[in-house]
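Omission of a single protein chain aside, the complex is shown with its protein chains in their original locations.
What follows is subunit A.
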Amino acid sequence: MASEMQNENPTILSSADLPTRLRASVSHKNSTYGSEFFAFALPSLTDGTVKFSDNSPSPSESESDDDLMEEPIDEQEIFDLISTISDPEHPISLGALAVVSLPDIAIKPSLPNVPDSPLRTVTVLITPTITHCSLATVIGLGVRVRLEQSLPPRFRVDVQIKEGTHSTADEVNKQLADKERVAAALENGTLMGVIAKMMETCQ
């Protein structure tokens, strides 16, 4: 990739501090960054960078959901899908870099006026590590591709740069929202090589 690093010293969160349902596998994969199994329940060391929101579903709640609906896909599951993607520049996950975070993921009905429509829009706001990071488009594309390949087709994926975190956010957002450009990117061998490398760390 880039010969010079855009951000040589990113802030890295311990993977143990990241919210996940995939505790065992994630801590195993990122054992270099701490493998404390129950750190999940401890307060965040970085003080607020990644917070556990109180309204995130407790294990018992989601289990009862499982009984009612088949395979509900919630924000936590989306986070688990994308937090393990590696940064194209560092061998560090997007979750650990806080490029993606649970509170910045939302799932909403795509057609609010059609109550029985199964379409859902997943909105992921990504926070580039530095405001002029030219890799923001590649990271965003990686997140979009990962979700499009993992989620059922009734999900519409909307990946945007979080407001105020990037100098050319509008430009990047427009590209990421353009279905035709994304489709063409998927046929671009060089670009897909980079994306595939980012996803090597996903299970």
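Please note the rule applied: contacts are C-beta pairs under 8 Å (C-beta built on N, C-alpha and C of every residue); 3 or more make two chains touch, one makes a residue touch a chain; residues count from 1.
Keep this in mind: contacts and distances are computed from a predicted model.
For the chain of the complex excluded from view, the name given in UniProt is "Probable cytosolic iron-sulfur protein assembly protein 1" [choices: "Pre-rRNA-processing protein RIX1 N-terminal domain-containing protein", "RecA family profile 1 domain-containing protein", "Probable cytosolic iron-sulfur protein assembly protein 1" or "Exosome complex component RRP45"].
Here one chain is not drawn; of A:76, A:110 or A:201, the residue touching it is A:110. Within the complete assembly, residues 110-114, 117-119, 152-154, 156, 174, 177-181, 183-184, 187 of subunit A touch the chain that is not shown.
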